[in-house]
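Apart from one protein chain that is not included, each protein chain of the complex appears where it belongs.
On to subunit A.
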Amino acid sequence: MTIRINGRKVELPDDVQTIHNLLNYYDLEDRIVIVEINQQITLKEQYSSLTLSDGDIVELIHFVGGG
């Protein structure tokens, strides 16, 4: 499916279905992240159940500690 992440069009492999899959795909599964789908912020408990759909607009922010 094709979605838009942080303003860019991204073609995802077929096995990326849920938010959890998406975080794995970007190597962010162990990080603290904030995910918004179509302007709806999602809670951590929903990551495994919420599935992505073609054309979704995703904002994905992860925390880092440097400075």
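Keep this in mind: a contact is a pair of C-beta atoms (placed from the backbone, for glycine too) under 8 Å apart; a residue touches a chain by one contact, two chains touch by 3 or more; residues count from 1.
Everything below uses one rule, namely that contacts and distances are computed from a predicted model.
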{"item": "Chain not displayed: protein name in its UniProt record (\"Heterotetrameric sarcosine oxidase gamma subunit\", \"ABC transporter permease subunit\", \"Thiamine biosynthesis protein MoeB\" or \"Beta-ketoacyl synthase chain length factor\")", "value": "\"Thiamine biosynthesis protein MoeB\""}
{"item": "Option touching the unshown chain, where A:6, A:38 or A:53 are the choices", "value": "A:6"}
{"item": "Missing-partner contacts on subunit A, residue numbers", "value": "5-8, 30-32, 34, 36, 41, 59-67"}
